[in-house]
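Removed: one protein chain of the complex. Kept in place: all other protein chains.
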Amino acid sequence: MIFRYLEVFSIIMFFICIFGLITCNNIVKSIIFALMMQTAVIMFWLTIGRGSIPPIIDNTALLDNTSYIADPLPQALMLTAIIIGISVTAVIITMLNTLFRKHLMTDWKAMEKAEDEAFKESLYGDHLKD
Amino acid sequence: MDIQSIQYLIGNIVISIGIAFMVFGVFGIFLLKDFYPRILVASKIDTVGMFTLIMGFVIRHGISFFSGKLMLIIIIMLILNPLVAHIMARSAYLSGYEVAETEIDDGERETTLKEN
Amino acid sequence: MEINALFILWIISGLFIVFESRLYRIIIYFGIFSLISSVVYLFLGAPDVAMAEAGISAFTTVFFIIFVGKYYGNQTNITREKIEINQFFRKLKGITLPFVFCAGLFALYIYTMPDTAASTYLKEWYLSNFISDVGGKNAVTAILLAYRVYDTLFEALILVVSVVAVVHMSHFSDSSVSDGHHSEIENSGMAVFTLRIICPIIVLFGGYLVVNGHISAGGGFQGGLAVATFFICRYMVYNIYDISVKRVMQLEELIFLSIILLSIIAVFLGAAALLPTAYLPMFQRAYLILMNVFIGLKVACGFFILFYRYIAFERR
Partner (left out) sequence: MIILWIMFVMLALYLIRVLKGPTIWDRLLGMNLISTKIIVVIIVFASLYETTFLLDFAIVYALMGFVSTIFIALFLSERKLGRKRGKK
């Protein structure tokens, strides 16, 4: 029986991030938890394909025993995932910034309330004025 | 005793001196009670410790490609470590850390030490 | 054995963020978290991913600190958001704690099961064939640039789209910056002098990473990130907005088109087998280096535009 304990660390981290996402009030904090969840998932993939030698083959004698070499495929996939993550994060912060200019707050519930009031005013604004 | 074992011995001694410097830095960080002495001790001792430790590794490896890259790291660290300490101390000073009862950016009310 | 200690430090630095409610602190903790996670990547045998994460962490902290600086700048209108202890434990009593425990137990149950011999067929195939198929010594670069070019193309496309989205979704939709306008940040003379020494080293090192990408660790993305950090340092030295974003965007789109053209040409050349086999390694090397250089330039342009938009517009 093999106890694959290294993967458990990243799973624990993933659930810690879910816990943080449930309990946090702040939008910036929840963006950061989403980024941390991404990091935990990347860590999980890399721990599955881990090895003591990185997949850089200097001499072909290394190829006789491939069990010590790390798996190159998850690394290539995760490299693309990281770049996509940062570019999505940049867009998210820009959207948050436009919201922040409007309401001057980063709290989920207060923001929701303010958005609802703004929406109601845009719908029934004329009747309320009368 | 051939040359390599002497190299290893000297290298180990220099590395342990560097480690000792770093441990002093840890003591300084935990014992001092104000930010300015803390950053003074941390930056100075850490720079010296890094320099000595990497020089120990250079001595261990002799003249090779490995130690050439280590020398590059030494140059970068010698330039950058004091710079970071300087900018941090400057930012603390400009934000009015010395003045008592200022509101720090952290969102807390802070009071600096009155004693000297 | 060392890796367990690093993993435990990783989880502790992640736990810091959960129990903190002030934004500056959260950003510093997040910087530490991504530093430690990139070291763990390195020791798991994934040097390319570690290098990318190390570069990314600098940019995430820069983006977040720009927003949070603005947040505390407009402090007068903000009610402080602090999680009170009672409120926190009320939340703990709810559904979350049992949920987290059940999830943890589930994870433990799965990973104490006997190992069901994961298939290593693809790994062995890639490792044994990539030297003759693609050339170079780095298997990750071979997969990124040859076996899975479509992934890389769409990833580059997403970077282009995100740059366009950042420009057009922001409150300041016009992309013109007043030329030669000084910013408010003031640096000391000593810092400027030292940063001037460091800047060329950063560019040289980025170029080294890009050109050596197929032989050792590194590649287009990592080198591009290093070149993009040069622009941050340049901003800190000169304090001036003097590059027009529009031209850099045009340059980026042009480079993106040339990446697509280059990969299509390479695919058709390889399919037709027009080349004599004696010259094949030379062409392979030329293809890898050119692709890396183009991707590096594109990533550098993209991150330069993102940084510039944030520092010039979103900070106001």
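For clarity, chains are labelled A, B and C in written order, and residue numbers in each chain start from 1.
The definition used in the following text is that a contact is a pair of C-beta atoms (placed from the backbone, for glycine too) under 8 Å apart; a residue touches a chain by one contact, two chains touch by 3 or more.
These figures come from a predicted structure and were not determined experimentally.
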Counting the whole assembly, list the visible chains that the omitted chain makes contact with.
B, C
Residue in contact with the excluded chain [from C:I232, C:M249, C:I295 or C:A312]:
C:I232
Chain C, residues in touch with the chain not shown (by the definition above)
2, 5-6, 9, 12-13, 16, 24-25, 27-29, 31-32, 35-36, 39, 42-43, 47, 50-51, 54-55, 57-58, 61-62, 65-66, 69, 72-73, 184-187, 191, 198, 201-202, 205, 209, 216-218, 222, 225-226, 229, 232-233, 236
When the complex is taken as a whole, what residues of chain B touch the one chain not shown?
15, 19, 22-23, 25-26, 29-30, 35, 38-39, 42, 46, 50, 53-54, 57, 60-61, 65-66, 69-70, 72-73, 76-77, 80-81, 83-85, 87-88, 90-92, 94-97, 104-106, 110
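The definition used in the following text is that only the chains that are shown with their structure count from here on.
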More C-beta pairs touching across which pair, A-C or B-C?
A-C
Per the C-alpha means, the centres of chain A and chain C lie apart by a whole-Å value of 13
Interface hub residues of chain B, defined as touching at least two other chains:
none
Any idea which chain C residues touch chain A in the complex?
3, 7-8, 10-11, 14-15, 17-18, 21, 23, 26-27, 30, 33-34, 37, 40-41, 44-49, 52-53, 56, 59-60, 63-64, 67-68, 70-71, 74, 77-79, 81, 83, 88, 91-92, 96, 100, 103-104, 107-108, 111-112, 114-115, 118, 120, 122-124, 126-128, 131, 137-140, 142-144, 148, 151-152, 155, 158-159, 161-163, 165-166, 169-171, 216-217, 221, 299, 302, 306, 309-310, 314
Chain C residues within the chain B interface of the complex:
22, 24-25, 72, 80, 187-188, 190-191, 194-195, 197-198, 201
Given the complex, residues on chain B that touch chain C span 76, 79-80, 83, 86-87, 90, 105-108
